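Can you keep this structure in mind? I'll have questions shortly.
One protein chain omitted, others in place.
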Amino acid sequence: MTQPLTIHPDRLFPAEPQTRAVARKLYEQVKDLPIISPHGHVPPAWIADDIPFKNATDLLLTPDHYVNRILHGQGVDLGALGVPVGRTDFTDEQAREAWRIFCSHYELFRGTPMKYWMEMELVDIFGIDVRPSAETADDIYDAINAKLATDAFKPRALLDTFNIAFLATTDDPLDDLEHHAKLAADDSVATTVVPTFRPDKYLEAGRAGWNELIDALGAKTGIATDTFGGWIAAMENRRQFFKSMGAVSSDHAHIDLGTEPLPREEAEAVYAAARRGEATTEATDALRRTFMFEMARMASEDGLVMTLHPAVYRNHHQATFEKFGADVGGDIPIAIEAVHALHPMLNAFGTNPNFRVIIFGQDETVYSREVGPLAGFYPSVYVGPPWWFIDAPDAIMRWRSSVTEYGTFYKTTGFVDDTRAFMSIPARHDLARRVDSSYLATLVVQHRLALDEAQELANAFVADLPKKAFNITV
Amino acid sequence: MTQPLTIHPDRLFPAEPQTRAVARKLYEQVKDLPIISPHGHVPPAWIADDIPFKNATDLLLTPDHYVNRILHGQGVDLGALGVPVGRTDFTDEQAREAWRIFCSHYELFRGTPMKYWMEMELVDIFGIDVRPSAETADDIYDAINAKLATDAFKPRALLDTFNIAFLATTDDPLDDLEHHAKLAADDSVATTVVPTFRPDKYLEAGRAGWNELIDALGAKTGIATDTFGGWIAAMENRRQFFKSMGAVSSDHAHIDLGTEPLPREEAEAVYAAARRGEATTEATDALRRTFMFEMARMASEDGLVMTLHPAVYRNHHQATFEKFGADVGGDIPIAIEAVHALHPMLNAFGTNPNFRVIIFGQDETVYSREVGPLAGFYPSVYVGPPWWFIDAPDAIMRWRSSVTEYGTFYKTTGFVDDTRAFMSIPARHDLARRVDSSYLATLVVQHRLALDEAQELANAFVADLPKKAFNITV
Partner (left out) sequence: MTQPLTIHPDRLFPAEPQTRAVARKLYEQVKDLPIISPHGHVPPAWIADDIPFKNATDLLLTPDHYVNRILHGQGVDLGALGVPVGRTDFTDEQAREAWRIFCSHYELFRGTPMKYWMEMELVDIFGIDVRPSAETADDIYDAINAKLATDAFKPRALLDTFNIAFLATTDDPLDDLEHHAKLAADDSVATTVVPTFRPDKYLEAGRAGWNELIDALGAKTGIATDTFGGWIAAMENRRQFFKSMGAVSSDHAHIDLGTEPLPREEAEAVYAAARRGEATTEATDALRRTFMFEMARMASEDGLVMTLHPAVYRNHHQATFEKFGADVGGDIPIAIEAVHALHPMLNAFGTNPNFRVIIFGQDETVYSREVGPLAGFYPSVYVGPPWWFIDAPDAIMRWRSSVTEYGTFYKTTGFVDDTRAFMSIPARHDLARRVDSSYLATLVVQHRLALDEAQELANAFVADLPKKAFNITV
């Protein structure tokens, strides 16, 4: 019993007819505006080298841990889905079989944003008109692969099709950013593609391999990193390089938001001990928080916006991590505390007009309690949109409802897709535009906003606020 | 001014007409399906011996701490309501007077699920058509008692009337389960009635009376319980007995979710100290978490599903506890931490296909942050429905909204009534079916689900998922 697959023009809008009419009007106004994607994980090589996508599994399934984890949660072996990315032993027939597994478990995605994204991709991008199922799996697979073999489905063409004006990638501080250089030099690429400075592992002296990273940092910069002061200078050096290559932000994802700096002398001592492999966990945690304070200080000087993605217990299942590596679905959020943790940083830089910090999170309890109030007061603090596990319709509505009343619309950043699933970028932004239109429409019909105010806001969410929050000029 | 009492066929459905129409359609499809009640507290003796209910107070008021606490919260003495259950000094006239107290305070229940349950019981089961009040109290009392005196209102007849296909009770590990044996041997009972293994107090070596319980455990099993190893063997023995009697799950309600095991040698030492009454609170807490790890290990071998009901501060008001005992309304939830606490257990057994654990909770903050993500990844983890203080319409909607997007519908268990209020079982399941239909209807009218998908889900919530999550075959 093959079911048709369609996507409704009114999807995600509220059911109540007047509210829906307003939502539709607001959405109409923004639906075709260019996409600004100020934080994400698309590999820049894909675009620089315009590498064609291999097949549906390689594009939509294997690299997408949002999708993988749902299947894994029902007992599907990640290996059968091609995980980890980059395996050379995964045959074409196995890829096709992986797609069949996905399609035959398609009911699992009901009620999830993955279903929303996937269906918009299938219908809008690939022209599929049947619902994924065991019966339709092969036909869909073949239809997608046929499209992928055409020039119109190579990454650069899709950037144009998707109308992506700005795309930030995420990059290691020691990366030479050669792909970015290539793209910047190529007038045929209309999208502005910039790097993002992501130094996490250089700040975590308690992790295996830190000393080698710090050695490499020294080698790359020509600055001796045998002291805390050297680390600072080398980091400033690499931030400058990223900035010169177009970066607008640095990204930081640690287990807590701590920014309490050690006194300089103590920082030097702990740093030295860490270099000798003799620092305690407590000491390396304190050093990491000191580094974060220094990152904020640098940000207040070089103007790179800080984005904070805290409090995820990475690789919760050790055996899965050992077999398949990181980013395969085993990351679980924990609670966030922001008020005390950010106090040192905000006391020092919170009202500095050159400093900006965007707080993301997966802990909804801090929205109305901590993040909204901090953003409402501090000129430097912005509220990032719901992130991973909560970048979905109901959660976005809860976020707007919790943050707006005292954090205000104007201290939010617009939508951030934060994805490595290239093909889902338009769908994710579409989802956000629809949900935001719905939230605004609710305020309009309740006479809490005039229509012209809502119209201005709908535009601001998509264009003005991301540009303002991330210092983007496109 | 006596008010009529009616229950509306569209109760609990969303107001918006299209959404209501879909909700109604979905509900129609499931409203008469048999009730599966995989966890609850109905005394098995009631059914085994088919003991008639005494009167309205004895049935609906005295044993129901949901109802008692609301009256107590307005200053009503629990003793005047017949508490504690089983008192022999509570006269018929006092019982009638208790019912009058309840009816004359009936306005207190406005907006609560107790009102929903009670009104469905009064109207649907007892045919009452006036609202409880000081004026109507006696008439209602007499009308209920008249019904209770008939054969149609004895427990076994009601099991049929209520269409309960499966009913799990909650039982002490040393219980001989004679009532269950009697019921299993009686072909005239259509409902499958099974025990649940509830070993909490045997795991809490810091509580008064633990040594005596452990002695009894040894006596019952014939296994020496003077060592940690002996405790393990004796528990395995009792689990096997429960399993042989039809049990599908074990239930665990401790103050935290900790599962960190002590090294074996240390466990033995702490156990020995606890047996001598010399273990510290810290040590007995660590021992309890070790026992929990062992329970999970046993579950992965014998296949009993673990249900976790953590983080309730029991008997918060000492004087009330001393006067009336436990389960009289003085239990208050506290915050839950699941990610670190369950880490040892899930690392060891989380992907074991023979292991299953269902997380309940009264702390809503962990829904989208911890429980949904854990269930989305681990094949063994299921999300239990909202439990006690949150088993109500608005809370169930929040739960669906928070858990579905990344935990998915298919890692939820269906409704669990968890009640000792026998008469409320149909009303509780009805409430859940209506709220779930409403949630699904909202997705349908927002074009987030096709109608056929919602229809399959509505059935799954009531039939497939409870059976799957609890390994039930009826």
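Residue numbering begins at 1 within each chain, and the chains themselves are lettered A and B in the order written.
Just so it is clear, a residue touches a chain if its C-beta (ideal position, glycine included) is under 8 Å from a C-beta of that chain, and two chains touch if they have at least 3 such contacts.
Everything quoted here is computed from the prediction, not taken from an experiment.
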Of A:39, A:154, A:254 or A:411, the one touching the omitted chain in the full complex: A:411
Sole residue of A:91, A:351 or A:471 that reaches the chain not shown, by the stated touch rule: A:351
Options B:56, B:70 or B:345, residue touching the unrepresented chain: B:70
Per the touch definition above, residue among B:24, B:398, B:448 or B:467 touching the missing chain: B:398
Contacts of chain A with the absent chain, listed as residue ranges: 14, 16, 18-19, 337, 339-340, 343, 346-347, 350-351, 353, 365, 368-370, 372-379, 381, 401-402, 404-406, 408-411, 442-443, 445-450, 452-453, 456-457
Contact footprint on chain B, counting only the chain that is left out: 3, 7-8, 10-16, 69-70, 72-75, 107-113, 115-116, 131, 313, 316-320, 329-335, 362-365, 389-390, 392-395, 398
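Throughout what follows, only the chains that are shown with their structure count from here on.
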Interchain centroid distance [CA atoms averaged], chain A/chain B, Å: 40
